[in-house]
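Every protein chain but one is kept in place in this view of the complex.
A and B are the chain letters, set down in written order, and residue numbers restart from 1 in every chain.
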Amino acid sequence: MSPLLRVEDVHIRFGGVVAADGVYLDLEPGESLAIIGPNGAGKTTFLNICTGYLKPTAGRVLFEGNDITGQPPRAIVRLGIARAFQIPQLFLEHSVLDNMLIAAAARTRAWNPFRAMVALPERAEMIGLLRQLGVADTAEQRVDGLPEGVRKLVDVALALALKPRLLLLDEPTSGVSSSEKFQIMDALVQALKNQAVTSVFVEHDMEMVSRYAHRVAVWNGGRVQMVGTPADVLADADVRRDVVGI
Amino acid sequence: MTPQLALLATLDGIAYAALVFMVAVGLTMIFGVMRILNVAHGSFYAIGAYSAASIVLGLTAAGMNPWLVFPGLLLAAVGVGAVLGTLIERLLLTRIYTKEPVLQLLVTFAVFMILEDVQRLVWGVRPYFAAEPVYLLGNVQVVGIFYTAYQLILLPTVALLVLVGLRLFLRRTLSGRLIVAVTEDREMATALGINAGRVFLLTFVLGSTLAALGGALASPTTSLVPGIGADMIVLSFAVVAIAGLGQVEGAAIAALMIGLGRSFAVYVMPELEVVVPYLVMVIVLLIRPEGLFGVVERRRI
Partner (left out) sequence: MTQLSWLHRTVILALALGVAVMPTLYPWSQVLLTLALAKGLAVLGVVVLLQAGQVSFGHAMFVAIGAYSATFLGRALGGGDLVVVLLGGVLTSVAFGLVIGVFVVRYRYIFFGMLNLAFSMVLFSLLEKFFHITGGSDGLRVLRPTLFGQSLDRATFEGILFYLTLALALGLGWLVHRYLQSPLGQALSAVKSNETRLEYLGVSARHVLLVGYVVSAALCGLGGVIIGLVQGLVTPELGYWVRSGELVFIAILGGASNVTGAFAGALVFEVVRTYAAAFAANIWQMILGGVLLLIVLFAPGGLIALYGNSVKKLFARTRTEP
C-alpha cells in the first residue's frame, strides 16, 4: 500500500538551531505512530512542517501522493489532516461548545450568515465528542477560565470535530492527570480505530507509547534516529539512554 | 525633467527624508521595545515644531544673539520629549501594557485627539513661520543651483548623527543594550532581572524626543498649521512599515524612498504628492508584508 503521508528529506533551521536535518518518514494508512525524543529534538517542528505552519528550506511533504509542501495550514487541513497542539490553540473568549460549533461549521461549511450558530445540527455530535474526552461538563464555560488539562482535551476534541483522515497530536495528555489519561486515550484510540483514522502522537510517557502505538519514531537533534515497534525501540540501548533516561 | 530640476528634487527629497527619518526612528524604537505603536507620536512632532517656532520667534523679538536659535531648537525638542514623554508614559501607558492590543491602540489614539486640541488651544490656527535659522545659515551653490545650507547640510547631518548615535548607543552603552535585550526577548530580559519599567520609560522619552527634534528642525522650513501632526504620524508609520517594525537602519532607507518619491512627484505630478508615500508603502507591503528589512515572527504553537 502507498503511504498516506510521506516526508522526504526536510530541512529547517532557526538561527544556529537545526530543527529538521533531513527527516524521512512514511505513514501507513490506519496506523498509529508515536514520536518520542528529548525536548528540543524537533518533534513539534516536524508537525509544523507537515501542516504547513513552517515551510521547510528543502525537502517535500506528500499527502496521498500529492505535494503539499509549503501550502498554508487551512489548505492542508481541508485535505483531511487535523492537529491538536502542544500549547492548546482555542478561542479563549468563546465557550467550549462554541469552540466546537465553530469547528463543526468549518467542517460542513455552514456559512449562511443568517443562521444562528447555536442552531447548528451538529450540536449533539459535538457534545458527544466532548463527552468522549470527559469534558462535557465544561461545555457552557468560557475557555479562558479553564485549567490547562481541560484545555488540552478541548483542543483534541476540536481536531476530532473535523473528522480528519490523519490526526496529529502533540503531547495530547500532558497536563492531564495520570488517573484519567488512560481512560481518555482508550476512548480516543477506539474512536480513531472505528473511523479508520491514521494518527501520530508525540508522547513522553513510555507506558502510553507501548500501549497505543503500532510503531515508534525516535527523534534526536532534528533527525529520525530510529523507527520500529514499541518493543524494539524501547529495548534499544541508545534510546533507553538518550530518551527514556534509564 | 531637466537635470537641474532633478537635482533640486533630489535635494528636496533628502532634506525631507532627514526629517521624516528622525520621527520614524523614534516610532519604530518605541514599538520595538514596548510593542505599542504610539498614534500620538505625530503630536510630539507637531508640539516640538510649535515650541521651537515660539522659542525662535521669542528670541528674535527679544533681540538676543541670533545664533541662540540653534540651542533653542534643541531645547524645544528635549523639553517636549522629556516632559510630555514622561507624563504620558507614567500616567497612561503603564496602565495598558498588559491590555489587549485594540485597547492600547485606542488609548494612544485618544491621547492623539487630546494633543491635537492642545496645540490648537496654545498656538491657535494661524500659520506659524519662524525661518530665522534658515536665513542665518544662508545659501550654498551646488552645480548652478542655490540651496539653503540649512536643508542641504544641517538636516542631513543631524539625521546621520542620529543614525550613527543610535547605533553606538544601542550597541555600546549599557542602557542601549538593555533596550536591545528587551526588544529581542522581553520575557528573557525581565527574567534576567532587567527593570523593564525603566527601559520602557527611557525608550519612550528617547523616541518622543526624536519626534520632537524632527518637528523642531522642520519648523524653520515650513509653515506650521493644525494637522501637521496627523500627517506626520501616517507618514512616519509608512516609513516604519516599509522598513519593517523595529528596524533602525531600514527606517533611514525607507525615509529616503519616501522623501525622494514625494519630491519628484512635486515636480512631475503635483496632484499626487500626498499619495506617493502611501503608494510606495502599498507596493512594498504587497511584495513583502513584513517590510523590506522586517523578519516574520512565528508564534510557538
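By definition in this document, contacts are C-beta pairs under 8 Å (C-beta built on N, C-alpha and C of every residue); 3 or more make two chains touch, one makes a residue touch a chain.
For clarity, every value in this text was computed on a predicted model and none was experimentally measured.
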Message: Touching the hidden chain in the complete assembly: which of A:L33, A:A82 or A:L153 does that?
response: A:A82
Listed residues B:A77, B:A241 or B:L256, member touching the removed chain: B:A241
Query: For the full complex, which residue in A:L62, A:A106 or A:V189 touches the chain that was left out?
result: A:A106
Statement: Touching the unshown chain, chain A contributes residues 51, 53, 72-74, 77-78, 82-83, 89-94, 98, 101-103, 105-107, 110-118, 120, 158-159, 162
Query: Taking the full complex into account, what residues of chain B touch the chain not shown?
result: 31, 37, 39, 92, 95-96, 100-103, 105-107, 109-114, 116-118, 120-121, 230-231, 234, 237-238, 241, 271, 274-275, 278, 281-282, 285-286, 289, 299, 301
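Definition applied: only the chains that are shown with their structure count from here on.
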Centre-of-Cα separation between chain B and chain A, whole angstrom: 47
Query: Which chain B residues qualify as touching chain A in the complex?
result: 298, 300-301
- line: So, in the complex, the side of chain A touching chain B is made of residues 44, 48, 53-54, 85-87, 89
